[in-house]
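Shown here: the complex without one of its protein chains, the others still in place.
And then chain A:
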Amino acid sequence: MERMSLLGFGACTPDAEFRARLPFPASGINRDAIPAMLRRRSSQATQIAFSAATLACAQAGCSPASLPAVFASVAGEIQTTDQLCVELCKADAMLSPAAFHNSVQNTVAGYWSIAQQCTQAATALAAGYDTFAMALLEAWCQLACHGGELLLVCYDERWPDYLAPGQGQTPFACALVLAAERLPDALLQIGRPFFDASASSASATLININPILTAMPLLTQAAAGNQSSQTRLLIGTGWQVEVYDR
């Protein structure tokens, strides 16, 4: 496979002020994207990830039930994990069974597969500041090996401020529907992510707001459409990708 195709994308952040400053369209949390059984109890991570994923599938015209999915997050269900860690400090600690099974990194992947009745493979990965880059690489490898289409969803909810001071304070999610090979109706064609140790790192400001914002150059390019024939984008700490017009 020489290239993969971007068929649709979506982004979500509940912070309206931040949203207005983004150079690509993003929505707030879309309650209709979250099944009724999850609406009250779902984490911020689930809500923003579902909102972005629903937008991406709609733009791509794909049924979520048929798509294998890659979910990626730096800190996963960190708000639930935080509550459990506080509870564990008590002498008579009692964990809620639901809070425990909702603290795993693949909580969003699990609920997405249940909500969409999707029995395709779903993975959940993490790679620190390179989470978006490694998720895009994992997507590349799945498409190169198995063909077809897949859904990539990257998200991080707001982190408790004492865990990594100054970081992870703005929840953000983005989703891409990607297909193997060059498709004529693609928004963009994307090359294989590669590492260049001499390249500079993605903007520290973006990483501190939310490491998933390393997706910003790619999302900006996807929204802008045909600008130049080939552009090299920085998507992590030395990880880059080339994008091409259709």
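The working rule: contacts are C-beta pairs under 8 Å (C-beta built on N, C-alpha and C of every residue); 3 or more make two chains touch, one makes a residue touch a chain; residues count from 1.
Note that contacts and distances are computed from a predicted model.
This complex has a chain not shown, and the name its UniProt record holds, of "Sugar ABC transporter permease", "NrfD/PsrC family molybdoenzyme membrane anchor subunit", "Beta-ketoacyl-acyl-carrier-protein synthase I" or "Copper chaperone CopZ", is "Beta-ketoacyl-acyl-carrier-protein synthase I". The chain omitted from view is touched by exactly one of A:122, A:152, A:202 or A:219, namely A:122.
When the missing chain is restored to the complex, the residue among A:140, A:155 or A:172 that touches it is A:140. Considering A:27, A:105, A:170 or A:189, the position touching the chain not shown turns out to be A:105 (whole complex). Interface residues of chain A with the unshown chain, by the touch rule above, are 1, 74-76, 81, 84-86, 88-89, 92-98, 100-107, 109-111, 113-114, 116-128, 130-131, 134, 137-138, 140-142, 144-147, 159, 162-164, 167, 192, 195, 197.
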